[in-house]
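Shown here: the complex without one of its protein chains, the others still in place.
Entry: chain A
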Amino acid sequence: MEMSQYLEVFIEESKEHLQACNQLLLDLEKNPTDLKIVNDIFRSAHTLKGMSATMGYEDLASLTHQMENVLDAIRNQKIIVDTNVLDVVFQSVDDLEAMVESIANGGDGKRDVSNVVTKLKMIEDGESPVQVDQTAATLEELKPSSGASQPNVLYDDYEMTIIMQSKELGYEAYEMTITLREDCLLKAARVFMIFEVLEKNGEIVKAMPSTVQLEEEDFDQSFAVTMITNENIDMIKGQVLKVSEVESVMISTVQNQGSSSSSDSEWDEPQLPDELKTLSGPAISEKDNDAKPVKPQNNKTIRVNIERLDILMNLFEELVIDRGRLAQISQDMDNQELQETVEHMSRISSDLQNIILNMRMVPVETVFNRFPRMVRQLARDLNKKVDLEIIGAETELDRTVIDEIGDPLVHLLRNALDHGIETPEERRLNGKPEAGTVVLKAFHSGNHVFIEIEDDGSGINKDNVLRKAMKKGIINEHEMINLSEQEIYQLIFSSGFSTADRISDVSGRGVGLDVVKSTIESLGGSVSIDSQEGKGSIFSIQLPLTLSIISAMLVEIQSEKYAIPLSSIIETAIVKKADVMHTHNQQVIDFRGKVVPLLYLKDIFEIETSYPEDDNVLSVVIVRKGEKMAGIVVNSFIGQQEIVLKSLGDYLANVFAISGATILGDGQVALILDCNALIK
């Protein structure tokens, strides 16, 4: 097929566009009035349509086309975004994903989408799609803010009161969506000018984003203002359009939100004229907490083969080694000019290094951002209430790890929802809030990135696990007795193991968790479980940072040099031998009020004594692994240096407490300590 050479690009880009759609739709659900988001979705969908039509995938193109129609209607404010509309759009994105997936797997990308197409058509025609989802209620409770969001801008009771009262007095409230030209440079200035025009003609009740954000230019091209006036709105519109660099002004009248009828009695209280006076001025209504600025999505990117990045990285590593060598030479030569040049080069190359490294690093967000969507759906399918909390989505990981980590995480999340979180009834009986919480957390620690999935569900029943493991023949009775808690939990990862009492389609077919474990291990990571029955479980994944250049502290122990990654180091200290205490055959020191065990590398690594050591003081590097700390005793600190992480190769895989090697300025090899292995 002549198109085949483009197929890979097509699939890659389609996936990216669909991912963008998913993310944006979720944003839209939170911010139903933000037309900017709709525009972005539209753009992605449009590109997708064009690409799939070119590639000859008609089904894909026609569904995208239908979706595009709906989006277009939303964009032109013919359709109001609500949960039902979003559900159908989500569903079509799902279908699109499935089609792209089928193409990626060599299929023809065909799929019966008539159902979705019909629904989309109905929305487009302004009808409400026939909802067979009894579970819609679950969603409503999941995202209360997104339900019933008829008006474009959400007002709090106070603002609504003012609007209602003004209406009673013959004023009219308008929502104006003002778009500035894309090339507008002084957005804040334009906003100020627009506000001045508006305030001459009436009172501004609310701005979205808030005025503070507007003043800080913390918005894209457009913003919305609600004003109360008795002037002719077309005249005001004309005046606003006269302000330079205003591209368009869209106006609609504010509808009664109606839902606040319960607060009817309060409406009489605030007297309008006074209220309006106090509200005037630029600092209006900063209380709109829901006005989240939309991140600009239009980053320009190019596609680079990861292999080329690897080559670039390798070349740069060579450069770093030579840089170290040059620095050493210039120090020995003690030539001012040479030293300055070398220093300058060092600075430039470290900037270069940051850029190259960052090119390979991707925030886990790219993996995480599909989870809210998935959890939302899953919770509905399972009739459970689940809040997903994502922490540390900005944590960056090497691209290669990112590519692999998605599936295991999906599995663990499903597992948490299906087996961890109980049904709302059970939760109520156990005195827990009905909605379960799943926390997905990513963070750096030492040389590793940790990703934790924590649920506040039922936890793991050890006896159940043991019984199941026995039944499935994974362990026998003798083995069972000596198992530690951790070992019991690890049984869950054995192949052919399933603890769920009933089998659902979400998880619990007994395939998967073993795959999760093997995938993570193949990435050089590990997975552990911590659980408290009745309270919940934490699945913790530890992944190596496959950074190839790291900052490290070089230390000397007798005649051997070792590098300790700076990321593990808290600080260095000189400790008097007299201050060392002994507990349970372990030497400890008091470090800032904490008891820190001392590790003598000389003994651990059986380093030969080639010169006598200082009797009175110890040089200690305080390192940490998560919360735990240890003091590594060395002979001297050489200094901090950027080092290139090199593998010891397959032949020397799994050397205790050594994570790799590096080449120093003098051409010698120094080993890199793995502090995580040293701290138990």
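In this section, a contact is a pair of C-beta atoms (placed from the backbone, for glycine too) under 8 Å apart; a residue touches a chain by one contact, two chains touch by 3 or more; residues count from 1.
FYI, contacts and distances are computed from a predicted model.
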{"item": "Complex member absent from the view - protein name from UniProt, among \"Na(+)/H(+) antiporter subunit F\", \"Purine-binding chemotaxis protein CheW\", \"Transglutaminase-like putative cysteine protease\" or \"ABC-type phosphate phosphonate transport system, permease component\"", "value": "\"Purine-binding chemotaxis protein CheW\""}
{"item": "Which residue of A:Ile604, A:Val617 or A:Ile638 touches the chain not shown here", "value": "A:Ile604"}
{"item": "On chain A, residues whose C-beta touches the chain left out of the figure", "value": "317-318, 321, 560, 604-607, 646-652, 655-658, 661, 663, 667-671"}
